[in-house]
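All protein chains but one are shown at their positions in the complex.
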Amino acid sequence: MHTRSALSLTAAALSAVLLLSACGSQPDPTAAAGEPVSGGTLRIAYDTDPQCVDGQQVGQNTALNVTRQVTDSLTDQDPETGEIVPWLAESWEVSEDSREFTFHLREGVTFQDGTPFTSASVAENFAAIQDLGARATQGSSYLAGLRSVETPDEHTAVVAFEEPNAQFLQATSTMILGFYSSQTLEKTPEERCGGEIVGTGPFTLESFTPAESASLVRYDDYAWPSSLARHEGPAHLDGIEITVVPEATVRNGSLSSGQIDVDTAVLPQDEETLEASGFPVLSRPNPGMTYNLLPKESKPIAEEPEVRRAISKAINREELAAVISSHQSPATSVLSQSTPQYTDLSAHLAFDPEGAAALLDEAGWELNAETGIRERDGEPLSIELSYWQTVPFLELVQQQLRAAGIDLQLDRATLAEHTAAQESGDLTFDFYNLTRSDADIIRTVFDARARNVNEREPSEIEDILTETTVTTDPAARTALFEQAAVKLIEEGHAIPLVELSGVWATSPEVQGLHFEASSRVQLYDTWLAGER
Amino acid sequence: MSAGLSSSQPTAPHVQEAEAQRTGASHAGAQHTQSAEPSRTPGGRPSLRGTAPLGRIRPGLILAAVLLALVTAWALAPDLFTDRDPLSGDPLQRLQAPGTGALLGTDQLGRDVLSRIIHGAGSSLGTTAIAVLIAFGAGTAIGVVAGFLGCGVDAVLMRVIDVLQSIPGLLLSMSVVVALGFGAVNIALAVALASIPAFARVARGEVLRWRSTLFVEAARLNGIRTPEIVVRHVLPHAVGPVFALAALEFGSAILAVSALSFLGYGAPPPQPEWGLLVSEGRDFIASAWWLTTMPGLLIAAVVLSVNRIALALGSGRSRS
Partner (left out) sequence: MRLTPTAALVLRRLGHGAVVLWAAFTLAFLVLYVLPGDPVAILLGGDQSTAAPEEIAAVRAEYNLDRPLLVQYLLALTAALRFDLGSSFATGQPVVEAIGAALPSTVALAVAALVPAVVGGTALAVLAVNARRPALRALLSGLPGLGVALPTFWVGLMLLQVFSFRLGWVPALGAEGLLGLVLPAATLALPLGAMVAQVLLRALDRAWREQYVTTFRAAGMGRPRLLLSHALRVASLSLLSVAGVITGNLLGGTVIVETVFTRSGLGRLAESAVSSQDIPLVLGIVVFSAVVFVLVNLATDLLYPLADPRTRPAVRAAVRRAAEASAEALPAAGAEANQTHSPTPTRPTEEVRA
């Protein structure tokens, strides 16, 4: 036991060093030295409103960063290797056909209200997520096809599915399948959104005011950290104060003047100054699907493979690096680098203006020298794109496409408006990313029998995707996803642009802040150096 | 109803204005005797007193007129003033400080800020002008109809105005933009809706004032039909203050559009709309001050100039 925790500590420290150096930031060596001390309140500034802090219901990163501190999961995922490791489940077995998962639970785990965590908690939480239906924005798909949760004894839970479900094991490591006490599950979804959640995690949620703040305090009896954690016992911090500060300059100024400890959304233009004045900048690409242009192939223009492929070739992804954070990368695949099944497909995403021009000429789109935009039968090659995210790089994409004779009309909308446009089915192109530390996200989005983002007929791609759900061998699964991703790119179903990376900056006192596998944070190991 | 009451209550506060006007006209002589003591009206304009030289050169006013002429020219023919592309830039030349390369610097995509300001004049002034025109048209119509027909119609229309006024302008504009979608005309409409009450009240006040005058009553006694009285006798007099208000509203409309952009309800990129330039540039206050300061100063200067001219317009009419 002792050797194991020492080993995992070394591994975690090593991975942290790798992680930080990979991001190019140099943590102050003197500050990093020293033993962790207990105490102090970590003041964090969020850029957006978490709206709802119940991880079983929401998909927003800001919300899940709150939930992560309050709930624990059956398993954890190593951010470096993608490997699934023990947490509340000490061990598990997966049946040959990936339909049945048997978890052996840790003993002595209690919820923050004092009730014990048992196999019954697993059963009732999974049932509650199914009851949430559409409200469990991601959880419902993680548990799709759930047949039963059997509890042969207090510390054994057997989860069975109708169909093979290879993605489920990774899903158990997310806070989306985190556990609440029975009392919490009796509350209405609205009450839970508003902060009435009690989990087994290292911090209890004391208060939550939508659009304003959240306040967490240490759970003193906590003694069941993930096998990835660097220490045991309760968390180092006394508490966490989260404030929603929408203005970037206010967050930045507050950090540099010592009014907050962590800024969770640093703007590219402020990174250099912050780093130069000793404020470490941390970043990790969100795993899952990168920011992609997603053609709706039942619509004119988007239905033409030549145009879709030409758009991808006309985009100079290296140039996009100039306008995004230095910690962020242009996309090199449909999946981002931090996804366990990622492979580098940049050869398929090279900037090729001649190739783009040839494809468009071939499809009959001819350049109108006057407007600089290509035309066919008097119709300009014009694409309207509705989006709601803060993504200034789209303006550069627009500029690059204009150089190729493609007119990209950007329609920045509110989330509400964008959602309405999606619902109406009038979009010719969609644009978004999706975070998940498993390539299964490709299946969720592109499978013609699932979300079918491309509005296309089933093809060979579906066969490959189906195979991924049955295959448990990691290498074979990765190979299958690569095959699918290459097809998606080459046939123009996905036009990857940029990876999403949360770019955080902390005050020099903040130690041991690291991202977990889905690039959200686990603050259990975090501590504040100095007098506090 | 109000008009009738006001005739019988000469000491009521609303008569102050009438008194002021009379002082300016019938008692011009008396005013002369006071002019030993310097007393100018606020806003920097010369007072109504006869001593104010009509043709005196006012440098502030000239400056304002020159600036407005310049931005109007930018709006009409931007290419005469800059040959740089406002929409495309070189990402390698991004965030250059003002200097010889780019007079007012470059933005985060390497686009020339001056060029964006010049090319933005068209959409900024256009949106604002549409907003003021809509508010002017709708507000004046409501005010004139309410003021002239009086009683029931007046009460109903004034309640409508009350309703519009009871919702804070910015909240109203935001909801309308969300409802109608982004885009110049929708933003103009949203801003206009919030300033209709001002026009309606001024127009109604003017009509009430004029419709009880002797010559309008004489016209009515002579059997001239109501619409004709409105058009020929009331409107020409009532329209002056409404015009002055329009000029003032122009300034506040520019600011309203910029406030909407700040809250994320602005023009779509890459349009270089002024309000959008200021609000986009705010993220660079610490790293590239010129992005928000340059268009911000321009907006302030234009609003000031318009206000200055509105004042001159108002005082000019009073004097004539």
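Going in written order, the chains are labelled A and B, and every chain counts its residues from 1.
By our rule, contacts are C-beta pairs under 8 Å (C-beta built on N, C-alpha and C of every residue); 3 or more make two chains touch, one makes a residue touch a chain.
Predicted model, so just to flag it, every value in this text is computed and none were measured.
Novice: Tell me which of A:Tyr432, A:Phe446 or A:Trp504 is the one touching the absent chain.
Specialist: Only one listed residue reaches the unshown chain, and that is A:Tyr432.
Novice: Touching the absent chain in the whole complex: find that residue among B:Pro98, B:Gly126, B:Gly183 or B:Gly264.
Specialist: B:Gly264
Novice: From the list A:Arg218, A:Arg317 or A:His418, pick the residue that touches the absent chain.
Specialist: Considering the complete complex, A:His418 is the one touching the chain left out.
Novice: Among A:Pro86, A:Gly194 or A:Pro305, choose the residue that contacts the chain missing from this document, as touch is defined above.
Specialist: A:Gly194
Novice: Spell out, residue by residue, where the missing chain touches chain A.
Specialist: So the residues of chain A touching the missing chain come out as 45, 49, 51-52, 58-60, 133-138, 140-141, 188-191, 193-194, 209-213, 243-247, 249-250, 253-254, 256-257, 259-260, 388, 414-424, 432, 434, 444, 451.
Novice: Considering the whole complex rather than only what is displayed, give the residues of chain B touching the chain that is not shown.
Specialist: Touching the missing chain: residues 1-2, 5-7, 9-26, 30-31, 34, 38-44, 47-48, 60, 158-160, 162-163, 165-171, 174-176, 178-179, 181, 195, 197-202, 204-205, 208-210, 212-215, 237, 240-242, 244-245, 248-249, 251-252, 255, 258-259, 262-264, 275, 278-279, 282, 285-286, 292, 296, 299-301, 303-304, 307-308, 310-311, 313-315, 317-318, 320.
One rule holds in what follows: only the chains that are shown with their structure count from here on.
Novice: Report, in whole Å, the distance between the mean C-alpha point of chain A and the mean C-alpha point of chain B.
Specialist: Chain A and chain B have C-alpha centres separated by 48 Å.
Novice: Please output the residues of chain B touching chain A within their complex, sorted ascending.
Specialist: 87-89, 91-92, 94-95, 108-109, 178, 181-182, 264-265, 268-270, 282-288
Novice: For chain A, which residues count as touching chain B in their complex?
Specialist: Within the complex, chain A touches chain B at residues 247-249, 252-253, 267, 269-270, 273, 319, 322-323, 392, 394-396, 398-399, 402-403, 409-414, 416-417.
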